[in-house]
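Data first, discussion second: the structure below is written as structure tokens.
Note that one protein chain of the assembly has been removed; the remaining protein chains are unaltered in position.
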Amino acid sequence: MPRSFIFPHLAQFAAAMAGRRTAAVSVLVVALGLSGMIVLTVDPAYVTSHRWVEAGLWTCVAFFAVEWLARLVRAKRARHGLAYALSGHGLADAVAALAVPLAMAGGVDSRSAWLFGVVWLFKLVPEVSGLRRLRRVLVLESGPLLSVLVLFLMLLVFASVALYALERNVQPAVFGSLPSTLWWAVVTLTTVGYGDVVPVTPLGRLVAAMVMVCGLGVFGLWTGILATGFATETRRDNFLKTWNSVSKVPFFASLGPAAIADVTHVLRTMDLPAHTMIVRKGQPGDCMYFIAAGEVEVDLPGKKVRLREGGFFGEMALLGNRERSANITTTQLSRLLVLDLVDFHVLMSRHPDLAETIEGEAKRRTLENS
Amino acid sequence: MPRSFIFPHLAQFAAAMAGRRTAAVSVLVVALGLSGMIVLTVDPAYVTSHRWVEAGLWTCVAFFAVEWLARLVRAKRARHGLAYALSGHGLADAVAALAVPLAMAGGVDSRSAWLFGVVWLFKLVPEVSGLRRLRRVLVLESGPLLSVLVLFLMLLVFASVALYALERNVQPAVFGSLPSTLWWAVVTLTTVGYGDVVPVTPLGRLVAAMVMVCGLGVFGLWTGILATGFATETRRDNFLKTWNSVSKVPFFASLGPAAIADVTHVLRTMDLPAHTMIVRKGQPGDCMYFIAAGEVEVDLPGKKVRLREGGFFGEMALLGNRERSANITTTQLSRLLVLDLVDFHVLMSRHPDLAETIEGEAKRRTLENS
Amino acid sequence: MPRSFIFPHLAQFAAAMAGRRTAAVSVLVVALGLSGMIVLTVDPAYVTSHRWVEAGLWTCVAFFAVEWLARLVRAKRARHGLAYALSGHGLADAVAALAVPLAMAGGVDSRSAWLFGVVWLFKLVPEVSGLRRLRRVLVLESGPLLSVLVLFLMLLVFASVALYALERNVQPAVFGSLPSTLWWAVVTLTTVGYGDVVPVTPLGRLVAAMVMVCGLGVFGLWTGILATGFATETRRDNFLKTWNSVSKVPFFASLGPAAIADVTHVLRTMDLPAHTMIVRKGQPGDCMYFIAAGEVEVDLPGKKVRLREGGFFGEMALLGNRERSANITTTQLSRLLVLDLVDFHVLMSRHPDLAETIEGEAKRRTLENS
Partner (left out) sequence: MPRSFIFPHLAQFAAAMAGRRTAAVSVLVVALGLSGMIVLTVDPAYVTSHRWVEAGLWTCVAFFAVEWLARLVRAKRARHGLAYALSGHGLADAVAALAVPLAMAGGVDSRSAWLFGVVWLFKLVPEVSGLRRLRRVLVLESGPLLSVLVLFLMLLVFASVALYALERNVQPAVFGSLPSTLWWAVVTLTTVGYGDVVPVTPLGRLVAAMVMVCGLGVFGLWTGILATGFATETRRDNFLKTWNSVSKVPFFASLGPAAIADVTHVLRTMDLPAHTMIVRKGQPGDCMYFIAAGEVEVDLPGKKVRLREGGFFGEMALLGNRERSANITTTQLSRLLVLDLVDFHVLMSRHPDLAETIEGEAKRRTLENS
């Protein structure tokens, strides 16, 4: 078994999980800092307790500064100090550490200066795991999205000029200039509709009604584009994530590349911490699992069996017996590949040899445990 | 014919239908209870009739208590009493029975205590059949959905700080603290737009306009993710539901596994109560039916023919004659598999033997009836 | 050539087009009637001209009555009088003819009685061609849609009870009873947000903010379900519409059933009135056309060639020459099948014999015209 191959993979995976703990601390400090910032703007809270809150905020700023410097030093040792300092990550760290002190040094009064703490939010950007996918969707679909935006802006200007012409004499206070009318148009086309500026003439209302219906259309196009782009990206992401794991499971490694691509299309990866129950005895089952990294323990009557990388379990559910026959728990941080009943049947019909292997193993296990 | 195989299946299916009647009573009692609760909060109604309403509400509570105890006893006899008591279902039953009495015992005044009746709604959760699918979508797409939520929260904080800085001097009453401004931001980004808090400075309005457009974007992403996830789940659910039935129709059982997977992909299951007309004579037809469980009666001129599990009908519609030639009605609770004209042609081109069987049977029937 | 086969098809198609003209008159009368009804509710207009308007409305009612009776008589002659009278179409006709007179006979004052004219809208239902598809989507996806609706109602009740408990003491006028609070919840969850009822306590606003975000989620699910269902239905409808036409084009009739299914999947039908220009000389072309019914005229230099049912044109665009080389116009009501460049290449790679036929014909034509 390609152990030497899997260990670095697992190590890297464990490092990622450990990194999460550091990230959690960072997120917590940002959350505390922002809460403090919000409290400071509330008058009674400010009067009674601004000293304590400000002390807490200064602690947050100190934490950010120390974190930034530590990372700078570490990056310098690894000989990419400048690269880190100019990367998005490094700039976010720098801005988080410096924004408030610089604002105070620049003469902004203490209470307003804390508002610059909003830049701490940038530190969260790398923690949002799905953000990269969202960005890819926005980049790939930027053409149509920009078209819809331009369409929206054109509609905005047309609506404003029309309403300005129709309403300015009746309501000079709110429709008295194009900028005010543009405000009305934005509020209406985004379907926010505050109601602070409302047309009153019959013709103005007719035009406004048409503008609202067009607003729905723009909205629908916008959503349609994003939905289409998102569906494509999701498929792509799942494939990439699974591909790496599949090729490391010995069970699949014997298949040709065409079969591996087929398999990858239907598997789903799942990362589980240690001591998590994956399968509960007696529950209905509709999928089976392959172990890409880690280890699980099968709680059979009278004995406990451990399955390691490359093993699989839960195949009974796909072979007719829909009730799980044992509890199965992870013993360590594990990555599993999940195969749904649906995809199992499609897959098996195309790769009969795979089906035979799984059925053979299932029979062997049944005999052994009975 | 595998009769012995189909009977338990039908029995289980009939049990499910019978279970529905009990569920309907439960839903009715919950609806009555909630109506009573609503009536109690209306002042004139309370004064004139609170005795009668409260009597009704106590009846509902009694019903829930009895139901809970009965289920506890039944579960205990089947030796999984604790499992039921701690399951979501059991907890919902317990809370529904105990919430209001406990609140009253805890000293809450009678009129407020009835408000706790809102927990009765939890009893409806298992009755909502599609809820499991919705939950699966939310779980599987939780990554991107959380990303969008974080994006939304970040946008919220940025918008609030900007508007607070721009508007607090002009409208100290409504933009005077960050919590108030956050309220504005939520109301605006969700496009609710009450209009109770509205920016008035030109710069504030410009920023607000950009926030609204971003709000549309977040909304579109949200919808796109859910739409993508839902499409995937729907395909999966239909496949699972049909797979079980298909493999029980003798007609398909002779096919290989690849063909069965193909067939399953294009069939749709349909459960019909007894004495329902499926096909009306003279109407245009665009699908044929296979009987997975139950029985139907074909009303031919002069005689009535009964078709049982494994039979099929309506195939004329797919073989050129688009007008239905007889009324067909269920004689008992039946499960049918529907094959659309579209999919029929695709399927037939891939499995010519299936086509021959169907055409042969169709010819035989035409000869017999002419 | 199967001429005798195509003629009835064309006749039926022409009848459909003629039927449209009758429908247009019906739609026009309904539109006039509704306009009159609207005018009657405007006070100054009523005073000055209600006699003329009412005369017009009576004419509309008379038209509906005559139409209904004529259809009843015709249906009776064709021996399905009762079927028509009880069909949706027949009932809509009856209601349109009788609603206003019955209301007046029943003692409703004249001005209010005309409001019953709103039922005339039912006469439009059969004219909305896509309505059948929408209904199929709603029926097939009714399970998940109902689940979302129940989810929405549960959210509504929870939100109302929470806000009622939090706000009733501060704003007894608007949050003083559950029905009033339910009104707030509906207005908020649908993102309408009138602003007539707005929470003011900090806790109430916090709960309201969470309700709004949940509202977006419900909205997204709703849209996702409808989008998924609609995509499926659209594919199905196009297939059915094209299938009939494809099997009538001799060019395709020689193909086996598998190839016909393939072809049907990629063709699009298009109905054109007489004397419409289909292809303009010199314009870039990215599709070719097959004639399923009707006739076209190719305007070649020096001569005019006519192509009839079963012919095809525009194939040069798909064989490398992207610029159209002649004007092509319909000479009569025609149904064309459009083959896109995209699909052409996919199709040709699977059915090389089809490709050879088209290329051979294209070469023959090029030689002939050069």
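Here are some notes:
Every chain is named by a letter (A, B and C) in the order it is written, and numbering of its residues begins at 1.
The rule is short, and it goes like this: contacts are C-beta pairs under 8 Å (C-beta built on N, C-alpha and C of every residue); 3 or more make two chains touch, one makes a residue touch a chain.
Remember, it's a predicted structure, so these values are computed and weren't measured experimentally.
Although one chain is not drawn, the whole complex shows that of C:A75, C:V150 or C:V187 it is C:V187 that touches it.
Which of C:T223, C:T242, C:T264 or C:S334 touches the hidden chain is settled by the complete complex: it is C:T223. Across A:T41, A:T264 or A:T330, the single residue that touches the chain missing here is A:T264.
Counting the whole complex, the residues of chain C in touch with the unshown chain are 34, 37-38, 41-43, 112, 115, 118, 121, 124, 128-131, 133-134, 137, 149, 152, 179, 182-183, 186-187, 190-196, 219, 222-223, 225-231, 234, 286, 340-342, 345-346, 348-350, 355.
Contacts to the hidden chain, counted on chain B, fall at residues 191-195, 223-224, 227. On the side of chain A, touch with the chain left out of the figure occurs at residues 143-144, 146-148, 150-151, 154, 157-158, 161, 164-165, 176-179, 182, 188, 191-195, 198, 202, 205, 209, 212-213, 215-217, 219-221, 223-225, 227-228, 231, 235-236, 239-240, 243, 256-261, 264.
Note that only the chains that are shown with their structure count from here on.
Overlaying chain A on chain B by C-alpha atoms takes a rotation of 90 degrees, rounded in steps of 5. Two copies of one chain, chain A and chain C, form a contact in which over half of the residue numbers belong to both partners. The distance from the centre of chain A to the centre of chain C, with each centre set as the mean of the Cα atoms, comes to 38 Å.
Within chain B, the positions touching two or more other chains are listed as 179, 182, 191-195, 219, 223, 225, 227-228, 231.
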